[in-house]
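Only one structure is covered here, and it is reproduced in the block below.
The complex is shown incomplete by one protein chain, all other protein chains being positioned as in the whole.
Right after this comes chain A.
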Amino acid sequence: MVLSVAESAFIYDSLVSSHPSRPDSRKPTQYRPLKANCGFLPNSNGSSRIYNPDGTECISSVKAKVIRSNNISDLINVEINIFGEKDNTTLCQHLTTLIKESLNDSFDFNALKLTDKYYFQLYIDISILYLPEDFRYSSYTFYSILSLISMGVYLALKSAKLPLLVSDKKDFEVEEEPTFSDDWEVSSYLIPRDSISTFQPALVFIVGIAGNTVIIDPSLEEEHVLEHGVCVTWSNSKITTPIQSLALSTSNNKAIKPNLVIKSMDLVEQVAGDVINALNTISEQEIDEFDVVF
């Protein structure tokens, strides 16, 4: 979206004022409405669909495969496919690494350990079905979809189920391939739902900075005037790495003050609990029929 000088000056001024007001009258801690469903792809272990009112839509799938390896770093694989973008652009690669690294840091790999020799390998595939037209022909970088992707991955991982192992867990001495029960009723969640062994995969939040104001989930109008963006990762009830500065649009970029990074981390701390609760509620809804999602 191309804003006139007067429009962008107005939005900027109302953002940086002592009582910041946003163009869509949200609070600084408030998200735009999102809709999400999960567990609708019978071929995948876990899946999710999450979409913004402006049409940006992200479908994620988690597939598990058994491999014989003890190299923890290749157990999680991420692939992102953006509508209208080639697979090997720097943007895609950057997003992929960000998501992969954040998951690697937050993941409890015991959940993937199958036997002494075998592990589950996860393939996380993300497709962005649509990006608003405005996005495409303007100064925007696509980094703001990172927060949507991250929530999609969180939901897909939360809804992922793994089959029950029926062969022996201690197979270090025996030459035996793992075998599984055919019954999906006895399958267990990849991320356990009991409070002791559970863990949270990383969630990435996008915070916009203008003047001394920090806002969560900037909209297209706001991104146009923001001076800077920061991505903050949250997992297992605390802020973790990666924390990174991201240019959300190339039109009005300025340097960033260190205290604003701290401020944006505080902002994420305020909202993260609510976001996690909301996502958990969605992931715990059972889907009886796969096709009701669309």
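Convention: a contact is a pair of C-beta atoms (placed from the backbone, for glycine too) under 8 Å apart; a residue touches a chain by one contact, two chains touch by 3 or more; residues count from 1.
Here, contacts and distances are computed from a predicted model.
Matching "Translation initiation factor eIF2B subunit beta", "Ribosomal RNA-processing protein 41", "S1 motif domain-containing protein" or "Exosome complex component RRP41-like isoform X1" against the UniProt entry of the left-out chain gives the name "Ribosomal RNA-processing protein 41". Although one chain is not drawn, the whole complex shows that of A:N43, A:N71 or A:N259 it is A:N43 that touches it. Considering the complete assembly, chain A touches the hidden chain via residues 41-44, 47, 53-57, 59, 61, 63, 65, 79, 81, 83-84, 86-87, 123, 125, 127, 129-130, 132, 290-291, 294.
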